[in-house]
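All protein chains but one are shown in place.
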Amino acid sequence: MPNALDQACYQLALANRIVAHEGVLDGFGHISIRHPDDPARYLLSRSRSPELVKPSDILEFSLDSKLLTPSSELPYGECVIHGCIYQLRPDVNAVCHHHSMAILPFCVTGVALRPLIGLGATMGGAVPFWDSRDEFGDTPMVVTTPEQGLSLARALGANAMVLMRRHGATVVGATLQETVFRSIFSHRNAELQLRAQALGEIAPLTQGEAALAESYSLRVRPMGRAWEYWTTRLAKAGELPPHEPVVAG
Amino acid sequence: MPNALDQACYQLALANRIVAHEGVLDGFGHISIRHPDDPARYLLSRSRSPELVKPSDILEFSLDSKLLTPSSELPYGECVIHGCIYQLRPDVNAVCHHHSMAILPFCVTGVALRPLIGLGATMGGAVPFWDSRDEFGDTPMVVTTPEQGLSLARALGANAMVLMRRHGATVVGATLQETVFRSIFSHRNAELQLRAQALGEIAPLTQGEAALAESYSLRVRPMGRAWEYWTTRLAKAGELPPHEPVVAG
Amino acid sequence: MPNALDQACYQLALANRIVAHEGVLDGFGHISIRHPDDPARYLLSRSRSPELVKPSDILEFSLDSKLLTPSSELPYGECVIHGCIYQLRPDVNAVCHHHSMAILPFCVTGVALRPLIGLGATMGGAVPFWDSRDEFGDTPMVVTTPEQGLSLARALGANAMVLMRRHGATVVGATLQETVFRSIFSHRNAELQLRAQALGEIAPLTQGEAALAESYSLRVRPMGRAWEYWTTRLAKAGELPPHEPVVAG
Partner (left out) sequence: MPNALDQACYQLALANRIVAHEGVLDGFGHISIRHPDDPARYLLSRSRSPELVKPSDILEFSLDSKLLTPSSELPYGECVIHGCIYQLRPDVNAVCHHHSMAILPFCVTGVALRPLIGLGATMGGAVPFWDSRDEFGDTPMVVTTPEQGLSLARALGANAMVLMRRHGATVVGATLQETVFRSIFSHRNAELQLRAQALGEIAPLTQGEAALAESYSLRVRPMGRAWEYWTTRLAKAGELPPHEPVVAG
């Protein structure tokens, strides 16, 4: 009978594959969850592409991103993104870092993301920018030190998502499903904004519409309906993760 | 030997999958038909993504969107869109509500859709806009009350399609095939308009051309040819709905 | 042992599927060839979507587009496009009529197609426009009468391709392979022109470069290499036409 950790590792592998299959993650990027039994730890795959992640790839980390699982596997170079956010945001239980081709044009130009439709409002009322150059000058454009991770987490603040200039985005949520839902629909809202701004002047949701739509969209029913849809698409493509013993813990 | 209701449920599941497979519907949106034996009822899937709909998912509703099928399944939150249109439009026998990425830029900017090619003229001579904000102020950007549904149906008027600001589109037709044909080709005309307006100044069909082309395109032969094409593509992808007992009725 | 007509029907079905698989043809549009044994006749499928065409769908027509094959199948409504071009252009042995999403923006705006790369130069030195409105006023935007077909054929003149305002394109060649090659690479050149004009000012090939590149590209080796590529892609997708008795003749 699967325990909480087994289930968490399977769901995390599944989430990695869903977000890749829906075009948000590609060869790089990653999703983590807070450990189901210990809020002072988190779970994240070893360094490999999200659409390949299996339950047995999941490793366990402390919130200062020390690897706790005895393993010779390499973690992602940017695991501090996850650890630092879990430190500063006790309400967050899942983090997705990605470089989607719909979001990146905003990271590269500094144009603000705006909620244009109800599902897009799940990105939250405001999406702040973080620029590694401000505090750290020239870097290899990766977030690898605790100082960088904490700077990013502070820029995220109480929001649901932060855009990283010339780099990508980091998305958070109270649950894994919420982080996946937000990652996919903020990506689609960005794709829509690119198309709409090429056509004419956009008229976004009002603040009131955005707040109501975010609450409406993040209920169990629409999130469950989307999860069934994405999982079925993954299954039809033969891409579900295997059921196998986990190594984390 | 299948009766009219069995056939209608199968065709409705098929239509949901066709319109999803051709890229107009995604995880959300839905298609309904008027009941083949009783014009005071309509048929619509339980709440699930269109490309997953099976004949056994189809439920029966009164025109004031009361669920008539004994079932514990949840209907779509927006089923009033369908009921209200069937109330005000006795000539309409099928309704599609969607949020296609080609149509949404027009909903977000207020730029008018224009018929650019013969098949695109199936959208009708004019496509009105409806804005929930005008009568209802800030909402979660969904149509869930009879008042909202009737307001939308009035905005649709005698037309074939209505654009919903910051939300999506609703398309109607005399038959299921006509609604599917119109949903797909108005989507493609919108995609063309996005591309053409990025290139230069568009020169749409004249009113006379549009009227002649709409009549020509909505004949049995081109609609049947397209239906064979879409059904074969769905079959090749292994996505035809299963044949199974229906529960509606 | 297959005779010339059997082989021609198979190759024509294959060509329909290749041009559809490469994204130029969709549910509508068609390709014909001149009859291998009688230049006063041509071969064209019955009315169905190009990616579904089989050898047994091919019908035989006189150059005034009378159906010669005893058959109850319906021909395409626009078969006169083919017949009229074969009448006026004895050098032409294959015709493709399509509505590709890369070419249509030019038909809708009147912006001229320009050869931007060597393979795109196969569209020829100039691509004229034809507008049904000029001679025929408001029409359903289809070419169905001999007068319309001859008007289009005159607009094509000695060129390799003609753009039809608010409608699509018609492409011709000395052989079926040449018409296929030209249809696909003019489509790709158009896609490139859309992308390039959105980025900056385009600098097309000189007339001398275009003429040299057209001759170079239409040799046996590059056309054969592309044909092998397209046929293999079709085979891998399980979409090759079946080998079966033909009915034409």
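Should a chain be cited, it is by its letter among A, B and C, assigned in written order, with residues numbered from 1 in that chain.
In the analysis below, a residue touches a chain if its C-beta (ideal position, glycine included) is under 8 Å from a C-beta of that chain, and two chains touch if they have at least 3 such contacts.
Here the structure is a predicted model, which means the values were calculated and not measured.
Trainee: Of the chains you can see, which ones touch the chain that is left out?
Mentor: Spelled out, the missing chain touches these shown chains: A, C.
Trainee: If the hidden chain were put back, which of C:L5, C:I33, C:V53 or C:L119 would touch it?
Mentor: If we include the chain that is not displayed, C:L119 is the one touching it.
Trainee: Taking the full complex into account, what residues of chain C touch the chain not shown?
Mentor: Residue positions of chain C that touch the missing chain: 116-119, 121, 188, 191-192, 195-196, 198-206, 208-209, 212-213, 215-217, 221-222, 225-226, 228-230, 232-233, 236.
Trainee: Can you list where chain A touches the absent chain?
Mentor: Against the left-out chain, chain A lists 27-28, 47-49, 51-52, 74, 77, 99, 101, 104-111, 133, 137-142, 165-168, 194, 197-198, 238-239.
Following the convention adopted for this analysis, only the chains that are shown with their structure count from here on.
Trainee: Need the graph distance between chain A and chain C over the touch network, please.
Mentor: Shortest path length, in steps: 2.
Trainee: If you list every residue number at the chain B and chain C contact, are more than half found on both copies (same) or fewer than half (different)?
Mentor: different
Trainee: Residues touching two or more other chains, restricted to chain C: which are they?
Mentor: none
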